[in-house]
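Below is one structure; the comments refer to it alone.
Heads up, this is only part of the complex; the chains shown haven't been moved.
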């Protein structure tokens, strides 16, 4: 079968993956699993409950955020 | 009991503080404790990819059971950025809807962009957010934001992080007199007396960050601010004496003084 590679823009940076993957798998690969984060995919929030289902496709733009100190 | 009421929740503390600019999370923690604050602001930022997975997390520091977290939109210069940031914040905090909306005009002054703030407020209120909104000391805009449905109006005392105190107490007074929702001075407080003056004017609370974090001794300043806000609130409730610019008023009886020519004459 044909090999397929995808590109994702995560927090403004280009990342390559040699296969499609779910949000869960992405977080796993980024060691962000079970961290207190929130994700926006192409301008839409990805509910935590959907991390397993949603499969990321080539060209997806993601914002992955955490809480930091601020006033 | 005298409480600050926001979105049907009562707070005994009228001092709200931010969590930025501290040396470390330990100092942040100690400052929060010393301040007695119950509402704590946080920011939402991109996670640094590849950062150490076990770096301390701001949320672990602030159990929702103990504190009301107030995610802000600091750094946003358009309604769109602010709205997306608050969507992420709500998700991050499991549906939490009480947030601080601020849309800034430029990086040099961080003065609010009123047009974008109003635009964002209209949308976010419709989406069910409870907005505590950072604004200028424009009394008409303050009223418009209240009419839109913001749960607290938070006018600046002076530029964010400037420590200049209340530059225009007259405008602030008009805002306070007109408002039916809590008015909280946000930004510009530099030292304890600034907080006391804010409360004496009739503000319902004071929100600060730099005044504490940038003090030589942040934890002691946090303690000072706690007392300063209470002192100002009590003075407001007690009702201050009226000013007499040019006429003194003796505190001791002026009669029955022992014999002397001078004060008899007087």
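Letters A and B name the chains as they come in the text, with residue numbers starting at 1 for each one.
Here is the rule we go by: a residue touches a chain if its C-beta (ideal position, glycine included) is under 8 Å from a C-beta of that chain, and two chains touch if they have at least 3 such contacts.
For clarity, every value in this text was computed on a predicted model and none was experimentally measured.
By label, the number of copies of each protein chain in the whole complex stored in this file is given as A x4, B x4.
Everything that follows uses one rule, which is that only the chains that are shown with their structure count from here on.
Note: centroid distance chain A to chain B, computed from Cα atoms, is 36 Å. Touching chain A in their complex are the following residues of chain B: 17-22, 28, 41-47, 49-50, 53, 57-60, 69, 71-72, 74, 84, 87-89, 91-93, 160, 207-210, 213.
Within the complex formed with chain B, the chain A residues making contact are 10-13, 30-32, 35-40, 43, 45, 47-48, 63-71.
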